[in-house]
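Not every chain of the complex is shown here; the ones you see sit where they belong.
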Amino acid sequence: QEIKKETTRINQYGQEVDAVPLKTEAQDGFIKWFSEDGNYKMWMDNRVQLDGYMFSNDALNELGNGFMIRRMRFAIKAEFWKNWYGEIDLDFESSATEIKDAYLKYTPDSKKWDFKAGHFKEGYGMETTTTSRYLLFMERSFASTFDPSRHLGFQVNSYGKKLLLIGGVHFNTVGDAEEVEFTKDANKDNGKDEGYSLTGRAVWTPINNTTRLLHVGAAATYRTPKTHWEDGAYRISTRSHSAVNRKKFLDTDDISGVDNVFGYTFELAGKYNGFMFQGEYKEHNVNMIEGVDASFKGYYAQAAYLLRGGNHNYNTKEGEFTRITPGSDKGDVELALRYDYIDLNDFDASIYGGSAEGYSVGLNYYVNPNIKFMANYVYHNHDRYADGKGKLFVGKDADGNLTKDWSNVYDADGKGGDDYGQFSIRLEVNF
Amino acid sequence: QEIKKETTRINQYGQEVDAVPLKTEAQDGFIKWFSEDGNYKMWMDNRVQLDGYMFSNDALNELGNGFMIRRMRFAIKAEFWKNWYGEIDLDFESSATEIKDAYLKYTPDSKKWDFKAGHFKEGYGMETTTTSRYLLFMERSFASTFDPSRHLGFQVNSYGKKLLLIGGVHFNTVGDAEEVEFTKDANKDNGKDEGYSLTGRAVWTPINNTTRLLHVGAAATYRTPKTHWEDGAYRISTRSHSAVNRKKFLDTDDISGVDNVFGYTFELAGKYNGFMFQGEYKEHNVNMIEGVDASFKGYYAQAAYLLRGGNHNYNTKEGEFTRITPGSDKGDVELALRYDYIDLNDFDASIYGGSAEGYSVGLNYYVNPNIKFMANYVYHNHDRYADGKGKLFVGKDADGNLTKDWSNVYDADGKGGDDYGQFSIRLEVNF
């Protein structure tokens, strides 16, 4: 170990321990403990997001307004012995417990690559791998529902001059108590192996400096059935940019008899002074043991501008945008636009999960590094198949009555489906 | 920002960050990190309460003795950029998770008011807003069950010379996983708005110095039906000063068809050297959409004396008693008395929730700022309607047999109901 032994102390068990004095600082408002030589560091990542949602009254379905704690996070992170890193990260939203990150990482002295083991995000989906602290809009786009997010497994990250390569093998998720129960029950009742996924991502950044960025990326994932799937079935669904609204318009319902899932995504992003843009195109193929394979797709494009002269920082090691640098002592204000789309219909495969467009406008106020306010307006254009598995109104029939049966919707094609606007705010504190 | 930039560092993403050195102290046994200028502060609030209860054998109903972890709290609190504050506070009692405080606060330089947003206690009920660390008795009085405690929302506190004003608008609670499920289900199934409450409190302290205090307060709350109510019904119940005993003698049962709830409370408190007293009168009106409105009430009066010369401190900013200052190096001992009463009967509205008196004696030993021992004896006088919704014995019938039907109780009026004593201890550690 390259830690220099400043002092030797005797611990409570009579063992000699190396004691390295640590300094304490508030770095941009976040507490950090660290050794002079930088080989030991510890910090926290605590977060509260208070979200409120109001839905337009002209929706076909009743949508309930409300407030919620969207996230309540507690995390401790530490680097030690120069090359090692450990993290525990939990979310307590809804007074439940969810393991978020729980892993160890090894980085060699060269810092050209690292190796992770534990529970963390698979390298897939630029938007999904971006921490919720730094999201441009309150909720990620429709198509992020394709992204696997956190799973148990192993991952190697390679840091080239302009090239980031991420490859991992992953297993089940443990971030949801219900899914952990499915895993345990499948093991107990059937003795099934839990399945695996192979996921890779490549990011090329030919231009990457303080004021300009060009980011081109691609990722792919191959996934065998996992035992954390409910009833062994695959399913994609999303709540249309809100965690307050519990109605899931878009939902493929259970897809049973899956042989594997293969998804890929293309990323394009950039910045120019206070302006940034980011977009992804995603396709998700569900390959069946027998019968017709299904295919779904989605994409989004978003752009933002910092009004007070700040600029968007890019995290080269993770291939994503990170915290902004504000343009003034009073923080900064950001105007953001997004168009996103998802298509969970595959008529050949007899899957009518619905498709939808979202038009989003956002205003973000970065008061200081610890405080952020967000206001979003999103207009949804759901199609007539976005019926929450037959439970939601999708249009009017020939008699002008609301119907939940898309085949009875009297509107012209391309019309139909529940279209509505929503206004939302977030008050966020990070420390 | 008024933080002076002591040092500039480069963070892991290549961003320049302001680094302010922090000092670390144990302040009265609690760890605290802070900057020299006082603009950054961070501290913790951890707590374990081990409670044990023994019930008298002459109760009509079998009451089970036992021990429990009454509270196991973990909290991190921080002030940053001089005017901002954030907090996460969790309880893990019963190996469950409960969000307690989760909010951000803004205080202007004048410090004459502040603004809170998130999940925290509504400004109602002097006893309920007092932290469980500093309670005079192990459990709050009967009538505290009227107080709303923590809900999502926004609150303004105004600090006058002798006047404290608190006003807030609140929504649902997220401090109980079951209630969060009710909220989500109501949204999903019915698309109902979650309801709101308007709550205000005023406290006048004409006398307020180290040795003397006179506190006069009043609060009121107007509440529309909330979606976190089970089955959309309002209900008031209490476990009669014990969390070990799970029998709820006092329970209005579900009150359906509520238009709104309106409650108010009057507070009177004071101190004189080592002596303190505190009392509240509360009335709670449940106004129906149609049919007969119901009204409930309760009150308590308690007094305490510190035997070793210490005195009770008053927190002017929250309008409540806080940690005592012990009279000796060996801590202090406190003798406490309480009478409390609640009436959940409204015969006109056909609600037989029961009424009860409690006679309490308490002995508290403040060993040091981190350690507190409590011993309580409470004698309960429940009336014959305090039958736990027909599940508990409330007296003897004409044949001398135990009956759960109050109309069969042969005792004279004012007698009947299960009357019993309980002895309890608490060992508490705060750090």
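For reference, chains read A and B in written order, and residue numbers begin at 1 within each chain.
The definition used in the following text is that contacts are C-beta pairs under 8 Å (C-beta built on N, C-alpha and C of every residue); 3 or more make two chains touch, one makes a residue touch a chain.
In this text the structure is predicted, and so the values were computed from the model without any measurement.
Engineer: Just want to confirm the stoichiometry: 2 copies shown, so how many copies does the whole thing hold?
Structural biologist: Identical chains making up the full complex: 3 copies.
Note that in this section only the chains that are shown with their structure count from here on.
Engineer: When the Cα trace of subunit A is superposed on that of subunit B, what is the rotation angle, expressed as a multiple of 5 degrees?
Structural biologist: 120
Engineer: Where the centres are mean C-alpha positions, what is the separation of subunit A from subunit B, in Å?
Structural biologist: 37
Engineer: Would you pull the subunit A residues touching subunit B in the complex into a rising list?
Structural biologist: For this pair, the touching residues of subunit A are 23-29, 31, 44, 46, 48, 50, 61-69, 72-74, 92-97, 244-247, 313, 315-317, 322-323, 325, 329, 367-371, 427-431.
Engineer: Write out the stretch or stretches of subunit B touching subunit A in their complex.
Structural biologist: 1, 7, 9, 11-24, 33, 35, 40, 42, 76, 78, 80-81, 84, 86-88, 90, 96-99, 102-104, 117-119, 152-153, 171-172, 174-177, 180, 183-188, 190-194, 227
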